[in-house]
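In this view, the complex is presented without one of its protein chains, the others remaining in place.
For clarity, chains are labelled A and B in written order, and residue numbers in each chain start from 1.
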Amino acid sequence: MAETLAPSSAPELGQTQGGGDHGPDQGTKRDFLKLVAGSFAAVGVGAIVWPFIHSMNPAKDVLALASTDVPLGHIAEGQAVTVMWRGKPVFVRHRTGAEITEAKAVPLGELRDPQPDSARVQREPWLVVLGVCTHLGCVPLGQKPTDARGDFGGWFCPCHGSHYDTSGRIRRGPAPANLTVPEYNFTSDTQIRIG
Amino acid sequence: MASGLHESSFTNPVVRWIDQRMPVFTMMQKEYGTFPTPRNFNYFWNFGALAMINLMIMIATGIFLAMNYTAHTSLAFDSVERIMRDVNYGWLIRYVHMNGASMFFIVVLIHVWRGMYYGSYKKPRELLWILGVVIFLLMMATAFMGYVLPWGQMSFWGATVITNLFSAIPLVGNSIVTLLWGGFSVDNPTLNRFFSLHYLLPFVITGVVFLHVAALHITGSNNPLGIEPKGPQDTLPFHPYYTIKDSVGIVVYLIVFAFLVFFTPNYLGHPDNYIPANPLSTPAHIVPEWYFLPFYAILRAVPNKLGGVLMMFGAIAVLFVLPWLDRSPVRSMRFRPIAKWLFLLWTVNFFVLMWAGGKPAEGLYVVISRLSTAYYFAYFLVILPLLGKIERPLPLPESISRAVLRGGGPLPGGAAAKPMEKA
Partner (left out) sequence: MRVLTTGKAAMLNGLKGAALAAALALSPLALGLAVPAAQAAEGSVAIPDARFQHDRMLGTFDRGALQRGFQVYKEVCSACHAAHLLSYRNLRDIGLSEAEVAAIAASYQIPDGPNDNGEMFERPGRASDRFRRPFANDAAARAANNGALPPDLSVIAKARPGGGNYIHALLVGYEDPPPAGITVMEGMHYNKYFPGHQIAMAPPLNSDGQVQYGDGTRATVDQMARDVTTFLAWAAEPELETRRAMGIRIILFLIVLGGLTYAVKRKIWADVH
């Protein structure tokens, strides 16, 4: 900084902020103006922030694709298919009679996240759940016939050892909740639409 | 200075605690609070702050655009249109970015013009000026690469033509062009690297802007009179006087900017850039963005390939040595009766070049381009050095405060400083 220029300005600054020798009337008028202008500017800046944040939310094309049709005709009893919906796997399992009975027989008191089987399916043979472990988001095993299905015949999450039953309910391990049932409906007897 | 802590004058305990350990608040107070600034700035002195704001707007919008853009030749065009159609407020962010480039050049060109008119490049501000020219060059590179990203016809052919400029270099030219392309034509590798560099360069610009401001705060600002402040009566603290004056300028600037974005967003662009790039067909008239037109006109004014390229780069290079070409001891054109008019003529000439750059390179347009190019260089290389010797400047005012108070009338000695003590 050039020393020759340095001094002097401070008192002026102090005076302006304090309203100087213009008397209280002048001072309040200016302060009020400043306040209004400042608030306006703040509102403006606030309004600018929103488009940026909102641009990170799902875009219109992403939202429009948020439904997937799944034909069920080719899924034999005991088999399961995995389909993509919103970038995540959805498990669709055609349950056997034994699996359904097992799911319905569990007393609700034994469950960490108590839900009767009837609240989790629309038609008994068809279980539709998000294939995302409610612990930390891994995809549980159990879709392929060769997979480990855990101690309760449903799914087993290899990341941290959560066991799900044949209704997709958490039975053992760290996961806090049952596998999520996505919104879906039967568009015909042999097809569902997820989302 | 006990135990190595900075001696802070702030009383707020949190501010004080930080300031003692890292005196950022003291620095801000010194550089943007009490910083002594000539009291006689006109509104031309807004444009530095405006450029800074514009750079921040470009970086902010650019970062959010990059979140949705895909740098691949087969996807780039559609990904930009997806931003326009599907991304929430995507059209707004893109139009702000697109027109922001034009606004940036308008603001910076006026900023440069102000520096030239008021002699801000002269001693002791030569380095400040040179850093400014570096920023201008980096801006041009950034803008050029940004224009390639939507992968429209003008993107593709602009990239082809501009990168081919380097082929004019003897011996190694073609190898350099192949290197720039990462292939044998402008193609996917080119698009990818341009995206990478387009993202990088603004941060380099930010760095050079810091240096530019640092240099400014050593020498202090020039002013419309071009004479140095002689004491406290000639200056005002930056805050609140110039913070509020810059704010007025910023709002006016935002109104112009908003008008472009909301009502004529494609006005400064070229319709051909909404045609996806086609390597098999060159548009009938390829023109660069308006801010490159003067330099494009200089390129085309020379009938020799290497010569044209050298002249075009020379048009910027000459700015680097401007502080040494202009030998006049007087800064402000206000006091240079001859230089003032020849510089205003240079300004008009710059717009003539801009106009000619948008015209086809044929007939009368070429003649005009050549005459204008000649004057562009003559002003720097002949007129300014000569005027330094033969021009007789008008008498300079004794001091800024004296000139400000009713045109520097014959105030008795010492009286000039008096009103300031009261104010």
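FYI, a residue touches a chain if its C-beta (ideal position, glycine included) is under 8 Å from a C-beta of that chain, and two chains touch if they have at least 3 such contacts.
Small disclaimer: the values here were computed from a predicted structure and weren't measured.
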item	value
Visible chains in contact with the missing one	A, B
Touch with the omitted chain, as defined above, among B:M27, B:V251, B:A317 or B:V382	B:V251
Sole residue of B:M98, B:L236, B:A277 or B:A301 that reaches the chain not shown, by the stated touch rule	B:L236
Contact partner of the left-out chain, one of B:A51, B:V177 or B:M354	B:M354
For chain B, the residues touching the chain missing from this view	39, 42-44, 47, 78, 81-82, 84-85, 91-92, 95, 102, 105-106, 109-110, 113, 224, 236, 240-241, 244-245, 247-248, 251-252, 254-256, 258-259, 261-268, 270-272, 274-276, 284-285, 287, 290-291, 293, 347, 351, 354-355, 358-359, 423
Absent chain, residues of chain A that touch it	12, 15-16, 20, 22, 29-30, 33-34, 36-37, 40-41, 44, 60-61, 64-65, 67, 74
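Heads up, the rule we're going with is that only the chains that are shown with their structure count from here on.
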item	value
Distance from chain B to chain A - Cα centre to Cα centre, in angstrom	45
Sites on chain B touched by chain A in the complex	30, 33-36, 60, 64, 67-68, 82, 85-90, 92-93, 217-220, 229, 231-233, 235-237, 239-241, 247, 423
Touching residues on chain A, where the partner in the complex is chain B	1-2, 4-10, 12-13, 15-17, 41, 51-52, 54-57, 59-62
